[in-house]
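A single protein chain has been omitted from the complex, and every remaining protein chain is retained in its original position.
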Amino acid sequence: MTDFTAREMMAVAAARHIKDGDIVFCGTGISLLAAMAAKHISAPRSVIFFETGAIDAHLEELPLSVADSRIMYQVSVNGSLADAFATMQNRRTGRQVVGIIGAAQIDPYGNLNSTAIGDYFAPRVRLAGSGGACDVASLVNRTIIFMQHEKRKFVPRLDYLTTPGWIDGPGGRERLGLSRGGPYAVITNMAVMRFDDASRRMYLEGYFEKTTPGEVLQNMGFAVDVSRARPVPPPSPRELSVLRERCDPQRLILG
Amino acid sequence: MTDFTAREMMAVAAARHIKDGDIVFCGTGISLLAAMAAKHISAPRSVIFFETGAIDAHLEELPLSVADSRIMYQVSVNGSLADAFATMQNRRTGRQVVGIIGAAQIDPYGNLNSTAIGDYFAPRVRLAGSGGACDVASLVNRTIIFMQHEKRKFVPRLDYLTTPGWIDGPGGRERLGLSRGGPYAVITNMAVMRFDDASRRMYLEGYFEKTTPGEVLQNMGFAVDVSRARPVPPPSPRELSVLRERCDPQRLILG
Amino acid sequence: MEAGSDKVMSLREAVKRFVQDGSHVSIGGFTVSRNPMAAVYEIIRQKIRNLHLYAHSNGQGVDELIGGGCVSRLEIAYGGSGRFAPTCVRFRKAVERGEITVEDYTNYQMTLRFLAGAMGIPFLPTRSSLGTDIVRLWGFDETMRAVEEKVPDKKLVELENPFGQWGDTKTVILVPAVFPDVTILHVQQADEQGTARIEGLSFADIEQAKAARHVILTCEELVPTAVLRKNPGLNQIPFLHVDAVVPVPFGAYPTACYRYYDYDAAFLKAYRLAAQDDGRYGQYLERFIFSVKDHAGMLHRVGQEQLQRIKADTSRGYAVGLDRR
Partner (left out) sequence: MEAGSDKVMSLREAVKRFVQDGSHVSIGGFTVSRNPMAAVYEIIRQKIRNLHLYAHSNGQGVDELIGGGCVSRLEIAYGGSGRFAPTCVRFRKAVERGEITVEDYTNYQMTLRFLAGAMGIPFLPTRSSLGTDIVRLWGFDETMRAVEEKVPDKKLVELENPFGQWGDTKTVILVPAVFPDVTILHVQQADEQGTARIEGLSFADIEQAKAARHVILTCEELVPTAVLRKNPGLNQIPFLHVDAVVPVPFGAYPTACYRYYDYDAAFLKAYRLAAQDDGRYGQYLERFIFSVKDHAGMLHRVGQEQLQRIKADTSRGYAVGLDRR
């Protein structure tokens, strides 16, 4: 029962960062499981929110796209893309939104690349592009980033800056006019990273069972402070049962 | 049967300027009767349109405000104010809109005042203000103006310019960036005025039965060219019967 | 605000909590339709003063707030109530007497200002009003603007199109966002979480709600969440923006509420006559607002018979054949 997968640990770690009353901008992978788990465990008044405009969807089955008909069932309002992004840019509601996003590359300040690997004009690998990621990271109060912990993904310099993090450190966002927000946590298959309040650089906050700070560092293309790192408590039986039985009984996302 | 009122003549004269396929922005007075009459007589495919967002209303009773519930019955789409004005500013639909508006003062170039008489900051008479008049006159292809023919209303200089006409003559609108539109006709209780293609100044195009160009001029605060003036044909029996029997059988607007 | 049933409260409580002397307020509706009249009367009854009011053409509600002495500043596009008052009477008197300061915009501009507020951006562009006195003459001067945090530093700004001739446009007018402290709407249906359903035209209600820091909804009917959620395509305002939900039958009276009741032409005409004379207007205020406890009390004064007359035909949405002369 205390055995669990890395994906389960990631979903639980993210769920713990969702506060009651948060409006949770999520995608359709682990981020959705994190939002659902939080709602069932610690944040019953949080609201599941998709960039396509569905607000507080009643999810009887897991959607496989943020435009899946499953997210349209019994929502509060059937919005449009324009409505959804305005909700994030809005002075009242934007403050309540926590965005969960992913990327192909991340740098020490939490800036993200999801557009292209290599030269933008002749890419080695073309990726899907921003979608709503740049928008949510520009507009809302907090973003949580999901990453696979690999050296080629944690890079000192991005091939393309799709999504703004803390830019180049203290005051970086303010200087550009990004008046609020910034990355809050990076959750990987090995660890939870946070950003130092003073330097805005990534540091290791916690590492999962069966790994060590040293191993985490070995899987990154840049060094981070590990002096504050502590073990992340494994999923509790309750967290695991909610995740497995109430959120993804068919293991469509948990695999 | 050939006897008719000035209001009936005004409605008919305006209706004659509505073309098949026009989208007719109207208010709730004579302008609405003109739009309805045109639809029944010469422009069956014209569309009655209100600034509140009602498109192609099915009017079983006459509305007394552009927010009257009577305009919401069986429309194509229940829009918002934002939708309605975007329809006028839109590159495709804006070209098809003809706006019918009124005012308290008009100058020789068809600029209008519906805001205040006297000093704007200490007005002798405060009027309702622009509403949608300035918008429609700024955005659409053609406007038709209804006026009462009185010296104090046809003034050489407005107390306040609420609604742009031809501004100060040739090129006036273009210079300001008003890329299309301009007043097309002024219809009063005595006459139909148009604007000279070269000078953009008002001239007398036609005068109604029982009046003369001289009498028209006597009721204006500035002189206009009357050399092109001809008598306006009175309402035909068909025009009158449509107006009286199909548009306003209760004479709510016709009085 | 998050979901939850603690939003349902009395109108007295909602107004007390969210409307103070000097508040920046916007009200929904248009001329004689769906103005939040019960809330307007409650504001007058609570003798709230010095409101900064934003309106496009929300006729009757604006005129009564001004007549009730609650307003000191007004940003507006149109102060009329259709054929019942081509220019609202108390509005006109207050301006001519110098009792309120007015800043004029167009209907589209006020709509865009609420939309900009809803979108969380400082301004929106339009081609409307280029070359007019609406751009040239500011109701509020620079000194006042510099002092007042809730008023933008400029009224309207002309900008050369940074994309050249793109969109066949050389110049645009930028209209600044409005961020009211509170928006008050009357809607047909809402649930206890604050999701709202507006039937018929929505005017600028949705944008007004989303632009505001707080939202009070009065509604004809408080309905279960499951009912509204069954057809979300008919709902317009998500509960995220709403603070207070107040069920008030006939809450838009004497203005119309589509599919529920028509405007009361007789009342509106009597109102206009009273409004023309200060003495008679004082009697009107006393009889229908100050001497009654709440909206139900006001409706009682009006009488069942008059309310029955304006009941809407369910298929048409208005009172068919109503005498409106």
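Note that the chains take the letters A, B and C in the order they are written out, and that residue 1 is the start of every chain.
What we mean here is this: a residue touches a chain if its C-beta (ideal position, glycine included) is under 8 Å from a C-beta of that chain, and two chains touch if they have at least 3 such contacts.
The model shown is predicted, which means the values in this text are computed figures rather than measured ones.
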Check the whole complex and report which displayed chains the hidden chain contacts.
A, B, C
Residue, one of B:Ser31, B:Thr52, B:Ser65 or B:Gln89, that touches the chain absent here:
B:Gln89
Only one of A:Met9, A:Val24, A:Ala43 or A:Cys134 touches the unshown chain, namely A:Cys134
Touching the hidden chain, out of C:Val15, C:Ala85, C:Val102 or C:Ala177, is C:Ala177
Can you tell me which of C:Gly120, C:Gly139, C:Pro180 or C:Gly194 touches the chain that was removed from the display?
C:Gly120
Touching residue (missing chain; options B:Ile18, B:Leu32 or B:Val47)
B:Val47
Residue list for subunit B contacting the dropped chain reads 20-21, 23, 45-47, 55-56, 58, 72, 74-79, 86-87, 89-94, 96, 139
Listed in rising order, the subunit C residues that touch the chain left out are 116, 120-127, 152-154, 157, 159, 161-164, 166-167, 169, 172, 174, 176-177, 179, 199-200, 233-234
For subunit A, enumerate the residues touching the unshown chain of the complex.
28-29, 51-54, 60-61, 64-73, 78-82, 85, 89, 91, 115, 120-135, 138-139, 160-164, 167, 172-173, 176-180, 252
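Throughout what follows, only the chains that are shown with their structure count from here on.
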Edges wherever two chains touch, nodes for the chains themselves; is that graph a line, a ring, a star, complete, or other here?
line
Subunit B to subunit C: how many Å between their CA centres?
28
Length of the line joining the C-alpha centres of subunit A and subunit B, rounded to whole Å:
56
Multi-partner residues of subunit B (at least 2 other chains)
none
Multi-chain contact sites of subunit C, meaning residues that touch two or more partners:
none
